[in-house]
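A single protein chain has been omitted; all remaining protein chains appear in their positions.
Chain IDs A and B follow the sequence of writing; residue 1 opens each chain.
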Amino acid sequence: MKVMVCPLNGPRPVSEFAYGGEIRTSPNPDTCSDAEWSAYVFNRSGSPGAKYEWWCHIASGFWFAVLRDTTRDVVVATYPAEAVRCGLTPLPAGGASA
Amino acid sequence: MMHRLDVQPGECLDRRQVLNFSFEGRNYQGYAGDTLSSALAAAGVAYLARSFKYHRPRGILSFANHDSNTLLQVDGVPNVRGDVTLLREGMRVSAINTFGGLAHDKARVLDRFARLLPVGFYYKAFHSKRLFAVWERMFRALTGLGEVNLGAAREATPKRYGFCDVLVIGAGPSGLSAALAAAENGAQVALVDESLTPAGNGAPAALLDAVHASNAITHFPATVAAGYYADHWVALASATHMTKMRAKAVVFATGVIAQPAVFRNNDLPGVMLAAGAARLLAHYGVAPGRRVVFIAANLEAYLHCLEFHARGVPIAAIVELRAAPDDHAAVTACAAAGISVLPAHAPYEAICGPDGAVAALLVAPLNVAGQIDAGATRRLECDAILMSVGWAAAAQLFLQAGGSTRFLDALQQFVPQELPSGIFAAGRLNGVYDIDARLADGRRAGSQAAAHAGFGAPSSAVIARSKRCPSHPFPIIDHPRGKNFVDFDEDLQVKDLENAAQEGFDSSELLKRYSTVGMGPSQGKHSNMNALRILARYRGIGVEALGLTTSRPMYHPVPMKLLAGRSFYPERRTPVDAQHAAWGAVWMAAGNWRRPEYYAVSGESRAESIDAEVHAVRGAVGIIDVGTLGKIEVHGPDAAELLDRVYAGRYSDLKVGMTRYGLMLDESGVIIDDGVIARLGEQLFYFTTTTGGSATVFRELLRLNALWGLDCALMNVTGHRAAFNFAGPFSREILQGLTDIDLRDEAFPYLAVRSGKVAGTAVRLMRVGFVGELGYEIHMAAGNAVEVWQALCASGKPKGLRPFGVEAQRVLRLEKGHFIVGQDTDGLTDPYEANAMWAVAMKKPFFVGQRSLRILQARGPRQKLMGIELAAATPLPKECHLVIEQDAIAGRVTSVTHSRTLNRSIGLAMLSPALAEIGRDIRIRVDDGAMLAARVVAAPFYDPKNLRQRVDFRS
Partner (left out) sequence: MPYRLLRFGLSRKHPEARMFTHHDSMRTSYDVVIIGAGGHGLAAAYYLARDHGIRNVAVLEKGYLGGGNTGRNTTIIRSNYLTSEGVKFYDESLRLWQDLAVDFDLNLFYSKRGHYTLAHTDSAMRTMRWRAEVNKHYGVRSEAVDAAFVKQGIPTIDMSCGGHAPILGALFHEPGAIARHDAVAWGYGRGADRRGVEIHQQTEVTGIRVQGGRVVGVDTSRGSIATPKVLCAVAGFTPRILDMVDLHTPIYVHPLQAMVSEPVKPWLDPIIVSGSLHVYVSQTARGELVMGASLDPYELHSTRPTLDFVEGLTSHMLDMFPFLSEVKVNRQWAGLADMTPDFAPIMGVTPVEGFFLDAGWGTWGFKATPVCGKTMSHTVATGRNHPLIEGFTFKRFADYRLTGEKGAASVGH
């Protein structure tokens, strides 16, 4: 089983975590077009690559950000949720292989 | 014929302990320590099985569970590996997949039709529409192996978790020295080996002693490393349990697998791999025959030959495929012992004797180009043929670990090329064959693995690969009449693979899928290498250009019981579970919880009980345990802001001491949950979620709170707090007798929340109306719930109280027109469609789903949730019966019941917009196709003006 290094709880088996999907930035709902909004709601960046994702350590209810290579299932780095608010370093367009 | 010799030095048998068993109905004896195969071989049983396709007799081949020749049915268990299963007293053993027993198997006739059964023959015929079913029945009867005992009980085996610094797989010379080197560097080592007999495989005794003396090495004998999973997580399967081993580094010392020579009738009983025969001799004292021929293409053949000779097994000849044997002392010693060697000869055909086993071998000269001179065969009388022509790397686990390999022509073997982090290989897997080099390579790998795990400095030794080639490049001899088997599991001959390639299946993956080579129980351990060689020859390219097929767990098949372990199902019970049981609760599942569906009363039917429960609530008082609802507290200055953003309603203007319904949407505007939100203080809210949604809603709120960085904190108190709904016209007066809270309407209006005590216990009381009567939801610490329940029941009983279950609640809420998320809504229902826009504050600056609702509003609803009513005499439709309009589906009944209170049948239906008008007649199609008439009506059906929430109201 994969091991996930949680910023709060240290290395734990991945079965203790819930995956929260890719971290995506919402367009401004008041100014964006319907098309932009529906694209945000439904579309996903489905291609493999390095992605920022939400993960939650279920038992402690701790959400954090993970930079993960979705081709090889390798966790490159983890960040506390504050990092999401402060802005994560943008990845190269289309995702990059870590 | 195989037979038992006198006691052999180092054998694994306890000959004082005789074990009785039966095979195919006949009684036999073996010794303690025997495997099923060794005991049957010792008893001179010529063959143990019939082959999968042609039902040819088959005997021991690898004696290592690398083929399916010795799969047996043992005491009702199918497909038991005879080679590696210890004999026990009283075992009842039989062959599998025979029709009328092993000796008289009626299906053996198939062998004669082999020419009509080319590769993939079942794709080429039997598919006429008329007859396929008949043929299919025949195929299903013929295939399959052992028989499942349908009466067998579930076996729950334990699982263990193991942790180590270095896991070494394989306890041969390189594995042992790797384990010792890692241990000496300070690492905790786990050493796994599948063999039943003391491992070692030729390692020096001093090394074995040192490994066993080391406290840092944990041994897993008779244990298969069944699969490698991410981050060095390895499934170790023994006969009794699975250990899930987490390692920091793994050394693969998995060695090599002996490969057969491919020649006509190479599957006759008596034709064996020399390595297996050598183990059978040394460990079990079983000689393969009385006149043995070796087929040799490597040095190991001569080493084995000397061993057999030393133990008194007569050797008829060595048939050497190469032009000349190695320049080695063992070869000289064989010559000195008078054993004749036929260099540049190949086995051409094994001859079957009257007992179905081998009686002779025809050999023929082989020229340098690999061509056989079939006109110059000579016959060697023999009763056993032992093959030592080459090896295949046991790279399966290494490949699962993400390693890559390349094919070395000089060694005729795949060897590791790229090693992922923490993965090491040692010994013959690496192409290192001589004993000293294997030991040195093990030390190197063990040291490097330990260093990877943080212990000591890594060895920088470079161990050279073998200079001699241990494997023949093409130990495959064509024969015009075929029956030269490549895959014994699947009965595949050389021509089958060539014909498959001819039909276009000429890559290793396609060849596997069409011919099924390597797809049998032994997963190609004895067949994949030769199949690749045949395909490479067919295409005129090198083996390297083809590559291996993907390796997947399991390395050896693993019984489901070991993988399943003990079933573990958490079941949640509310604190008054025993009280429910005492009232006669009939249970239903609600997520992980169990809840009373209704309470059975003797003399009442289910329907009568549910009716009576409804009646009690409408006419007197009832109590329902709603403790399974999710219960969450949010504290802090931004608590109201958080709720404003995640629920569709507005909570920032909710007065302290009041509650409000909450509807939760997802980003696309779909209803996903609901509940009641109570404001207990300026900065404290307490709210409920649906039973099924509690964990996911709480988790999503945590995420949104983390994302938005609001100044508030969430606490999931679902398990901490119990909750009852106490409802009915008498609820206030009964409750007032138990509480210090002022329940008068002016002090405690509808939808208010108060804190205080009930029956001496601190509670939160909410005046809610879900069931449509005056009622109070009572929330308290779970530890005090029993007292409160009992006090309420005791006080209520004289007034006619009944506890009510989920079914009665469904009726009550339906009479009131309330929908249930997930039953009356589906995965695409938005608040417009559910008529729930009253719970949505579109004017708020933001809430989840708001922007999508604007789009949905413009799009218009695709369906509408409406009340429906059926005439009293009409039979009740079932939930999910369809509304049909002009022969098209125009809706679905989502809830329906007969309301005794209203004396009519009512329900909710999701209707197409055209039908969603009050007064519209609709038709519902029921099970037998009949159409029921119904009418769209306004909901709520019961007490539409909410008069019953008035404390002074009396019906």
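Just so we're on the same page, a residue touches a chain if its C-beta (ideal position, glycine included) is under 8 Å from a C-beta of that chain, and two chains touch if they have at least 3 such contacts.
From a predicted model like this one, the values you see are computed outputs, not experimental measurements.
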Hidden-chain contact residue, picked from the options B:Ala235, B:Leu380, B:Ala723 or B:Leu801: B:Ala235
Option touching the unshown chain, where B:Asp326, B:Glu503 or B:Glu641 are the choices: B:Glu503
Chain not shown: contacting residue from B:Pro553, B:Gly636, B:Gly800 or B:Pro940: B:Pro553
Among B:Ala374, B:Ala600 or B:Ile855, residue touching the chain not depicted: B:Ile855
Contact set of chain A toward the excluded chain (per top definition): 1, 15, 18-19, 21-22, 34-35, 38-39, 42-48, 51, 53, 70-73, 94
Touch residues of chain B, complete complex, unshown partner: 77-79, 97, 113, 115-118, 121-129, 132, 136, 139-141, 143-155, 227, 229-230, 233, 235, 244, 495, 498-499, 502-505, 507, 509-510, 513-514, 521, 523, 550, 552-554, 557-561, 563-565, 567, 569, 588-589, 668-669, 822-823, 826-828, 852, 855-856, 859, 862, 878-882, 884, 889, 892, 925
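Going forward, only the chains that are shown with their structure count from here on.
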Residues of chain B that touch chain A when the two form their complex: 229-231, 233, 244, 667-668, 698-699, 702-703, 706-709, 714, 716, 846, 850-852, 854-855, 858
In the complex with chain B, residue positions of chain A that touch it: 1-3, 18, 20, 29, 32, 34, 37-38, 40-42, 54, 56, 58, 61, 63, 73, 81-82, 84-85
